[in-house]
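One structure follows; several queries about it will come next.
Every protein chain of the complex appears in place save one, which is left out.
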Amino acid sequence: MTGAILEFQAVHYRYPDGSKGLDDCTLMIAEGERTAILGANGAGKTTLLLHTNGLLRPQQGEVRYDDRLLSYRRAELIRLRTDIGMVFQNPDSQLFSASVREDVAFGPLNLGLSADEVGHRVDRALAAVHLNDCAHKPVQHLSFGQKKRVCLAGVLAMHPRVLILDEPMAGLDPAMQREFLSLLDELHASGLSVLLATHDLDFAYQWSDTMVIMDAGKCVARIATDTLSAQQEVLTRFGLGIPQVMQVWNALGSAEDTPPRSVEDLCRYIVDNGYK
Amino acid sequence: MTGAILEFQAVHYRYPDGSKGLDDCTLMIAEGERTAILGANGAGKTTLLLHTNGLLRPQQGEVRYDDRLLSYRRAELIRLRTDIGMVFQNPDSQLFSASVREDVAFGPLNLGLSADEVGHRVDRALAAVHLNDCAHKPVQHLSFGQKKRVCLAGVLAMHPRVLILDEPMAGLDPAMQREFLSLLDELHASGLSVLLATHDLDFAYQWSDTMVIMDAGKCVARIATDTLSAQQEVLTRFGLGIPQVMQVWNALGSAEDTPPRSVEDLCRYIVDNGYK
Amino acid sequence: MHIMEGFLPAGHAIGWILVSAPVVAYGVYSLGKKVKKHPEYRMLLGVAAAFTFILSALKIPSVSGSSSHPTGTGFGALLFGPTAMAPIGLVVLLFQALLLAHGGITTLGANVFSMAIVGPFVAYGVFRLARMVRLPFGLAIFLATCSANLMTYLTTSAQLALAFPDPAGGFVASFVKFAAIFAFTQLPLAIIEGLLSVLIFNALARF
């Protein structure tokens, strides 16, 4: 196991309106991994994400980044929010500038970088999300999928170490989902740790290295996705169901240990092994 | 095949900002069926829905309801919008009142019904979506899934013949999706025709009687879902992919004609037929 | 700047209600005509009221470091016209009284007068005037919103001074007194509101 980049220790958070956010939540996010946080709506996934870069502050308990307890001092928050880039669920509420370039430049400009450096970073970020040709388009003329990628670019331009995404696949049609998925894989391959919250079990199973399961504000399980098939009762216990691929795998009753992750792999396996 | 309740004949619609909505769109929606409209984002699904109850008016071509050409006269529009109930994608942009009861009563009151009749209808509509106990809660205290159901109740209280839904599953977690799905099945069983737009192929395959495929403002195919396995190339031609269940079914190379609709059925089939 | 519930003597409270009522009534009447012609305008008015409320609750980073909030009615007047702001302002002030305990019911008339009538009309008038003498757009916006905010606060001071004249110096002394005391928070706020409005319109122009 690689080292922890983020650690939560018994974190409590209750919203001002009285609703519970996190309740004695303890978990660890490993550096360089793809981690998926799973749970029903209201399980505390978004609240957890908002704690990772200091947008929310635990009322009890501790959050550690890079083995250092967060102090929530100004300088530290700036470093934290530079290192940990967050893409929210709804692109319309996080794209606030008129043009794509302007929006991507928002973060770097706040860092006080020179105009040249900002320009460079914006170009590279737009290239990373394959949107160079949209740089001067007004945001409202983009498709939903393109908007999502602009949000991602806006975060990449800050040069983060960790990428945090809330429900990245929500609202994308299947073609855009494939595109966005391969984008995430490229970014992960380039060395970023990626942490995302989702309620799409099939996607989490296909994509992640580690699954973190949340329920009622608690982190109730942390599972290496490769070993999931041995721990299926955890999923059913918290009402998350079983990934479709694994359901079919179970029905097939294969002797092998690790089931395939995607439907494509499953089909290949079925054909190769001559099920008839 | 049952009779048509809605027919589009060569409908053209272009938005005032110049973007294309519908382009020579011809299709038929059969009475009493569950129809799913499939297509990528921007294919014209929502524009099509907005034409069904006269919120948009074709710039060329004709829309027929119940075999009668729409004249868009006031009295006709009122009847049309009573018969065809539309639930939009985002509940926050269609709930006017902060009180659940008030909002559900909005439609029936516009029909000029008596206070007693309105009260009855509201109660029954709330019961139909299993929200009686939320009747006196303010809308802002409801969850996203509950808000969706309030929207549905507001439409049901008009006693429609056709229910139109735009991306009903978007934003719902799996548990809420199952709940909403069984709600739709109850309503369909009670005699309503249901038409919905979605980009979730697996959901459409599991749920619908008929699939309508849209691409670039056109209706490019209309497929009885039962016969889909024979027409898979239509789906791939328009980049929609193949339903996961059908992918596995194809790999299994079964001799039977009609593949199962859901993963659960597929697994049962695999076990029953002793694939090993 | 709200006058608090119960702060004005009964006579003044009623007097200000009588002063504001006809303006609000005229606003409702003229909006009603507009809504008949464009039914979607009804929705816009409701949404605009919510927006104005949210604006007034937004914390502004102010010079002193403490946070305070703008009136937003000057900005609203430039968007929707000053006549629309009287009814919208009434609703917003009622919401503020009932949901935030800012202002009140007995002082509603006085508050409507300073914030939903004087402010918007000053903003609109100054803006038109500034454009007539060909001042640049940004400067016109700044002057309009800044002076709307200032006039609102001076009106409030005058209302308080009328109600509580200084025994020795009378209305004038009392007005100077109230104006001076509230100047500490209101002057920086007026300038910030003006600057902010310029930023908003600059951003809007690019969309």
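In order of appearance the chains are A, B and C, and numbering begins at 1 in each one.
Here is the rule we go by: a contact is a pair of C-beta atoms (placed from the backbone, for glycine too) under 8 Å apart; a residue touches a chain by one contact, two chains touch by 3 or more.
Going forward, contacts and distances are computed from a predicted model.
Only one chain is not pictured, and the protein name UniProt records for it, out of "Cobalt ECF transporter T component CbiQ", "Peptide/nickel transport system permease protein", "Phosphoribosylformylglycinamidine synthase subunit PurS" or "K+/H+ antiporter subunit F", is "Cobalt ECF transporter T component CbiQ".
Among the displayed chains, contact with the absent chain in the complete complex occurs for A, B, C.
Touching the missing chain, out of B:I29, B:L70, B:V155 or B:V263, is residue B:V155. One of B:T35, B:N53 or B:Q146 touches the chain omitted from the figure, and that residue is B:N53.
When the omitted chain is restored, the residue from B:L6, B:L70, B:V122 or B:I213 that touches it is B:V122.
Annotation: of C:V19, C:I105 or C:L187, C:I105 touches the absent chain (contact as defined above). In the full complex, chain C touches the omitted chain through residues 2, 4-7, 10, 28, 31-32, 35, 39-51, 53-55, 58, 60-61, 63, 75, 79, 87-88, 90-92, 94-95, 97-102, 104-106, 160, 164, 166-169, 173, 176-178, 181-182, 192, 195-196, 198-204, 207. Touching the omitted chain from chain A are residues 17-18, 50, 53, 55, 78, 81-82, 85-86, 88, 90, 93-94, 96-97, 106-107, 110-112, 154-155, 158.
In the full complex, chain B touches the omitted chain through residues 50, 53, 55, 77-78, 81-82, 85-86, 88, 90, 92-99, 101-102, 105-107, 109-111, 115, 118-119, 122, 137-141, 154-155, 158.
Keep in mind that, in the parts below, only the chains that are shown with their structure count from here on.
Common neighbours of chain B and chain C under the contact rule above are A. Highest inter-chain contact count (C-beta pairs) belongs to A-B.
The greatest centre-to-centre gap from chain A, using C-alpha centroids, is found for C.
Mean C-alpha position of chain A lies 31 Å from that of chain B.
Among the residues of chain A, none is in touch with two or more other chains. Across the complex, chain C meets chain A through its residues 203, 206-207. Residues 97-99, 102, 138, 140 of chain A are the ones touching chain C in the complex.
Taken together, the chain B residues at the contact with chain A in this complex read 40-42, 143-145, 170-176, 199, 201, 239-241, 244, 247-248, 250-253, 263-264, 266-268, 270-271, 275-276.
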